[in-house]
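Note that one protein chain of the assembly has been removed; the remaining protein chains are unaltered in position.
Letters A, B and C name the chains as they come in the text, with residue numbers starting at 1 for each one.
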């Protein structure tokens, strides 16, 4: 069972509400002996933190992580690692109408119907703030991966924001960390900034986004068919992120339009093993990694918290016009980038460990 | 752990290889007292069966299911239900080169790398034949759902095949069962047939497809946030199907291009509860069903088994040109329709049971 | 997977080390709407707390529990409940030889061999202090059970301490809460106190104990054969408690000496259903509760931390004589009583929920 947990062996349980005393992640199954200091996790939380740039909300929280267990003298012990982030912005306030109203496109209404109790403070458990706990857990996964697979890289970036698309011909891996959109094309940043600024200040609207995460350097053989396939677990991990509505591996939905001759990645023999002429598969065949770049992509819907009024109802069934005041991210997809990376890190580590369990170290079948 | 199992409470484990003695599904957690006869399962297997129409392979197998346990006097007992389908087409044959060669775009190479042992008989465990076991399990889920939620409907259909798209303006729910593509538009069937015929006989190629599954009549409240969200589990279920490369809920990847004003489904009060003006959400908000139609869509890549030669290598690393002879489905997406339905049935039943565990019967929060 | 979690649906993960910053329990799957305040949990922690009486260690800690999530306005929301107990006695100290020495009968040596890293601060994760987190989780389970099964009682007591045995002829249910041994016989308390006092002050030794937990008022039908039988899960729950070496249901090990005529609990019909003439079964038949008192018993070994010297080795393999100074419980079995109760509460709640998932409310088969 896994209502609030994910992972087979490296198992993460997130807990906490947006405006409760604290939130965090219970990380079980981490290998022992992994160097771990709060700063190694903090760096990823800072990347995700609201208020980092003018395109995300200015909630003024340090998001400081504390490691409460599982680490002794700077190394993991193999026991559960408790990561806690205290909510400093936990002011008591009058939620008034919000508590009685359902925002169109928001989980307000379904949480109410399911649980019959609803934490209106910032969306409670359905808040995107829960993703901070994932990012913290992802920080642990990255350190463990560093120990197990030194060459591995995990990198997320935006490929679409509303009407704007990444120009893949200008793809620049090094640009990703150099701009607030984690856009692999610095030349487009100005246009993206203007678009978002206009959307927020003039249109009082929000916009969706697409995020791509690439795992480079993962070994062949990861993935446990049939129902713990690597792509299955990646799809679940990404779909579980707030506001995500679609997940793709490699060609993704476009595969529906391809012919077999176009889609097959031809193989030749290189110095270090098989070499693929293309990567339509996104690095995964039959649910198992092939050694190519693993490419997963997901779409984030536009936030439903906007200044433009929408029709809705109250708990008592009365019509009401909903306007969400306060400052909200016009594009939550931006902050989804580090979250997607964190989920990928957790899934990859989990599969490295799962592979080890059944297969021992390395791959079993040699080629060449 | 779940290498070959899925579901939290209604738990399905599929087993078996394409050309072994038999394959099947072990179904655990089914409620007791559900009427179940082999015929109730057989009907769905017949729908999926190869050789049903000229667009799918003519493997001449009856795919006859046997119920080996869990049923007494025509009713489930609450104990594990073992469903077995014997492979009658299990002839011993010389696989020759196939055993030593990796087909581009196929799981041949990754299974070999992972396991170091490979069952070449029809792809072994990576064969689409495994999905027959899912369809059988789905048949059980459908009967249990019939008992628990009498009004529920689950329907799958194709929305794309290569260059051809379903014209949503002509959408006809009743047409779905009337043509070999499960296409909700009878007027397009001729064009789809010609397209596929040409592809197979003239181009010696295969093609991808998109399949949509709709669950109509599901109650609000299904889904267990955060990591057992209904959409998370649907995404995992669909991505675990052979050849699937993308999964979408509601707007799916198109959500990346929408604005908040466009995406929010406005709410009003109807006679029987909340009414939504649109369904961009695909019936799921915050991972919980809203009572609207649940809409999930997935893309199936074109099969890699084609007559047109592709470059590849052998186990020893030597270059080889691969041509897959024998008759193969030019569009495996067609047979993915009943598989998608079966997976949806299993996931919905599982979540009905999971909801019941934590919440008891029905929804907790009333509206109006 | 469940390295640090237990429960199928009501799922508890404990975390934390004896002398780290904090320890606690992540409780997932609790039904929503259950009244929950810290005081409802604190009362059980106080019962378990060291220093409560002269027979347990005087570690001076308030063991104050904080609820960090999952509760809104005094009621559970259905989301994860994080329970944290800060370690106030977390002084930095020189562990000196302890860190290099293996205490005979202690987990020192196996933790070292397994993990290659060892938290010497009070035993780290292997400390009995971990059970405080279980007791806290048990407090949540009790409140949920109160809501679901108002008449249910869970009561633990000692039946043996070294050479002393409970005289079952004098069994007094009401006495249990009236003495420091939770002994159902006040007349024996003086003898137990003298025995323990002599053991500690004169013999410098420790002693084992047997604890029995009774669940009264549980409905028939709980338990999910074959591998989630109620007795299976109770056995696992109790065996997972520190220092427990044996678990019994009903007659337990004595069943090996019984004949069929002696062991069968004869049945007659009472006003409210079946009535059993005896309870050799301990309330469980075929892994399912029968409606009788559920009786589980476990043995706790004597602590290995004693003042009398024992032969052992250091990490480098050198012989050393080990004496554990500082004040330690001469009978850890006393504090195991509330822990056993807590585990029983969690298991029973979990099975109530699991039963509900598959079967709905109540039992399916009527008698009479």
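Note that contacts are C-beta pairs under 8 Å (C-beta built on N, C-alpha and C of every residue); 3 or more make two chains touch, one makes a residue touch a chain.
These numbers were taken from a predicted model, which means no experiment stands behind them.
J.: Looking at the full complex, which residue from C:43, C:147 or C:253 touches the chain that isn't shown here?
T.: Hidden-chain contact among the options goes to C:253.
J.: Among C:139, C:184, C:223 or C:338, choose the residue that contacts the chain missing from this document, as touch is defined above.
T.: Answering carefully, the residue with contact to the hidden chain is C:223.
J.: Tell me, which residues in chain A touch the chain that this view leaves out?
T.: 1, 9, 29-33, 78-79, 225, 353-354, 356-361, 364
J.: For review purposes, identify every residue of chain C that touches the missing chain, sorted by number.
T.: Given the touch definition above, chain C has residues 1-6, 8-9, 14, 102-118, 125-126, 130, 160-163, 199, 203, 205-210, 220-221, 223-229, 231-236, 238-240, 242, 245-269, 274, 277, 280-282, 284-291, 297, 299-306, 308, 310-313, 315-319, 333, 354-355, 358-359, 363-368 touching the missing chain.
J.: For chain B, enumerate the residues touching the unshown chain of the complex.
T.: Against the missing chain, chain B presents residues 1, 3-5, 7-9, 11, 13-17, 20-24, 26, 28-29, 32-33, 66, 68-70, 72, 75-82, 84, 114-119, 121, 124-125.
In the analysis below, only the chains that are shown with their structure count from here on.
J.: Provide the C-alpha centroid distance between chain B and chain C, rounded to the nearest whole angstrom.
T.: 45
J.: Please list all residues of chain B that touch 2 or more other chains.
T.: 1, 9, 225, 354, 358-359, 364
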